[in-house]
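Apart from one protein chain that is not included, each protein chain of the complex appears where it belongs.
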Amino acid sequence: MSAGKARFFLQAKWTGARSKMSRQQQTFLGNGPEMKVSIGKLELKNPVMLASGTCGYGPELADVLDLTNIGAIVVKGISMEPRAGNPPPRIAETPCGLLNAIGLENVGVEAFISSKLPWLHERNITTIVNILGNSVGEYQALAARLNKCPGIHALEVNISCPNVKEGGVAFGTDPEQAAKVAGAVVQACDLPVIVKLSPNVSDICSIARAVEDAGASAVSLINTILGMAIDIQKKTPVLGNVFGGLSGPAIKPVALRMVWQAARCVDIPVIGVGGITSASDALEFFMAGACAVQVGTATLVDPGAAGRVLQGIVDFMQENHYQSLKELRIGP
Amino acid sequence: MSAGKARFFLQAKWTGARSKMSRQQQTFLGNGPEMKVSIGKLELKNPVMLASGTCGYGPELADVLDLTNIGAIVVKGISMEPRAGNPPPRIAETPCGLLNAIGLENVGVEAFISSKLPWLHERNITTIVNILGNSVGEYQALAARLNKCPGIHALEVNISCPNVKEGGVAFGTDPEQAAKVAGAVVQACDLPVIVKLSPNVSDICSIARAVEDAGASAVSLINTILGMAIDIQKKTPVLGNVFGGLSGPAIKPVALRMVWQAARCVDIPVIGVGGITSASDALEFFMAGACAVQVGTATLVDPGAAGRVLQGIVDFMQENHYQSLKELRIGP
Amino acid sequence: MPGRFDISSRIVSQKEIAPDTFLLRLYAPEIAENAVPGQFVMVRPGLEEERDPLLRRPFSVHRADPDAQQIEILYRVVGRGTRMIARKQAGSHLQVLGPLGRGFSLPKGKIPILVGGGLGTAPLLFLADVLEEKRAVVVLGAVTRSQLLRLQDFSSTGLEVLVATEDGSLGNRGLVTEVLDRLLGRLEKDARKNVVVFSCGPMPMMRAVAGLCGNYSVECQVSLETAMACGLGLCLGCAVCSDTGAFLHVCRQGPVFPAGQVDWSKI
Partner (left out) sequence: MPGRFDISSRIVSQKEIAPDTFLLRLYAPEIAENAVPGQFVMVRPGLEEERDPLLRRPFSVHRADPDAQQIEILYRVVGRGTRMIARKQAGSHLQVLGPLGRGFSLPKGKIPILVGGGLGTAPLLFLADVLEEKRAVVVLGAVTRSQLLRLQDFSSTGLEVLVATEDGSLGNRGLVTEVLDRLLGRLEKDARKNVVVFSCGPMPMMRAVAGLCGNYSVECQVSLETAMACGLGLCLGCAVCSDTGAFLHVCRQGPVFPAGQVDWSKI
């Protein structure tokens, strides 16, 4: 589906819905609900993104999803050097969920810039680069390297990878460490910096506040919840890495709760991620206080999921007379 | 099904399975796998318990489950004074999960002793009392009151209720607070003390170790994971209490991971809880290092679940020539 | 309390009797023998191995036929669980737990008035079936004629049946409460003591019925609905607010309650 066609599709749907309304309402609604969202100085055309690690670098999805129609793509986490990732098996299915232990396999920042980014840039796809370092210095170096690369619109800092730690503590579970990483990245680049939070913490607010204070433009949450599965016939953990990250519908209630909490303790935008498979899931996140959402595991199951989520949000807002995403939010 | 009948049923099954084996194996296996488990000085006839809050005080289940056949029943959390609990709605269904915000409604310790305990005691049902206080003092007073009550075999200390805190921190998320509660209870009674841990923490091991050091006989985990749901039509949280605890199959991978971690950092028995609906789920927990399991939400859906879980464990051990539960454990 | 049974129940028949509204007949001997009007069953929408949706769904016993060892359930498809049940065909099985809860209690000598709206007719047909008091009256309401369910069956019980439709397409134009108001208004003050109203239907309707009965000092029992996880009293999830501020547990203390026990402002 080309960009033009996709827009026409949205347009057509709206026209249909609108024709059921009175003339007065039509005038009032103008061109339908406002879907634009700002994350720092970046303006997204709509609030539905593809979550890191579930959409490759873009081309893998192009046959089945129009990426120009999506708010943004967050590409697979990038490190300075290429990484091979964890030994297989890397995935296991759980009740309404998926465990993964990919181990942040990626092509490394140089190959990303030279061989992956151009494809996205040529197509004008809003691109957010998820970055991952072994140390504060590596995060900083990544930010510096990606800064001013044409075609990159924001960075998402993955401090929530359970397998990467400094001083024995994962960056994402200690407010001080989290703030250090966030601050270093903010210093090193002019791009909006989104910090992606880990759910494996006692108190999500202390982390969210710490990275806000360190200058982050937004937080996104949640990353996967640490879990595992055992093959009782083989009497061994299913995953080569023993532990993996749980994602998918199973974790939605936890993600929603954390987004609700974060949205009530920071002033920067909160991006909701975790188990979103339908427009109604996404709407729960907007009501909880998210300004945008990311679709992750759902894309793996259903590569067109993000498009349907977006369309469903527009339909719901239209039917229920919401003019802007902000109006969806419950309470303060 | 009477106790006698249930035992006969197990017996009959075993006989059937055994007849397929060689005479040598039969002699070797004796009377089938050893199912007894020790928790401190308490010996359970088998390792399958009913989890607190999902089996009432016993009689509610009697029609559909033979409680004398179960390792133990952990009754609904008891506080000093009766509690009315949270305003409705109190439950919400989520993908493969259940959110509850019962708010620890209970009859209070005196009514429990006078009107609930006798039913269990008369039937010789192994009874573990889940206790819950607003302060260290209340935990201690509860333990003292329940100590030496005939018919109580152990206490399970619920420090993981998200709605009860001291100094703003839930007891269950701070190792020091957790140790204080555990120590106070251990001091106040002669019963085996199981401490039930919260999953809403960055580091389960530090809490498990703290309560082990404080003298706990065992730890059980996990309690529910804090979550929420929103009704997008009504634009309001589904639960009267906004937040609730997530349980059921959805959380099994997280519970299993925490049991694996806890079993590798403490020497006291670890009791696995979280999403167990089948024997194969329970076996995953034994392999992860649990010495016993609790069946929670599954009983709500399927009141006979614990009986089937128990039977399935015996069948699996028989078929795969495990002689004891300990042999199921993976690694050290 | 008689026993409760968790059985794999064969579907005898399943018919769509109105748009999205199904009549399900199950072979369930233990439940058919033990159920009383107002009690309910918990039905698992999927197979045992299916864990999503996780919970069973509660449905009133619409009819119990101990001779045929069958029960009927009348239900509307409103979401995933009911959609799954509606897809099942005769011959396949459903896991059913029941009979559950406390049903209607018949005060000796009183003349019952059964007031049902919409799907609220579900438990009332069972009640009408077993009433020995043949002076009982049934008042049924719906938005329009086609939504008046099981009218023929209510008539066949031999009881007087009054009908109200909001659009006037059958019976009185207006709400069931208006019919009830007239019925009760016609009675002498003393006669009101000899009447009992049994009501089931949408919350606003039951609230209005409870209010009317309060005004006329007529005894009233209502059948409440709430979210339920277990139906057995295990989870305490099914709380509703009572007049005393304490909570009522619908699955065990109800689903039928004296209308005066319910805090109608909080439902």
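Remarks
Letters A, B and C mark the chains as written, and numbering starts fresh at 1 in each.
As a convention for this text, a residue touches a chain if its C-beta (ideal position, glycine included) is under 8 Å from a C-beta of that chain, and two chains touch if they have at least 3 such contacts.
For clarity, every value in this text was computed on a predicted model and none was experimentally measured.
The missing chain, though absent from the view, touches A, B, C when the full complex is examined. Considering A:Val74, A:Ala92 or A:Ala182, the position touching the chain not shown turns out to be A:Ala92 (whole complex). In the complete assembly, the contact with the undisplayed chain comes from A:Gly248, out of A:Gly248, A:Gly272 or A:Gly289. Screening C:Asp52, C:Glu72 or C:Glu219 for touch with the missing chain picks out C:Asp52. Across A:Cys55, A:Val273 or A:Met317, the residue that sits in touch with the chain not pictured is A:Cys55.
Along chain B, the points of touch with the absent chain fall at residues 95-96. Counting the whole complex, the residues of chain C in touch with the unshown chain are 49-52, 80. The chain not shown here touches chain A at positions 53-56, 60-61, 63-64, 76, 84-85, 87-93, 95-98, 100, 102, 105, 248-249, 277, 297, 299-304.
One rule holds for everything that comes next: only the chains that are shown with their structure count from here on.
Among the pairs B-C and A-C, the greater number of C-beta contacts is found at B-C.
For this pair, chain B with chain C, the centres built from the Cα atoms lie 36 Å apart. Distance from the chain A centre to the chain C centre is 46 Å, each centre being the mean of its Cα atoms. Residue positions of chain A with contacts to 2 or more other chains are 95-96.
Among the residues of chain C, those touching two or more other chains are numbered 51-52.
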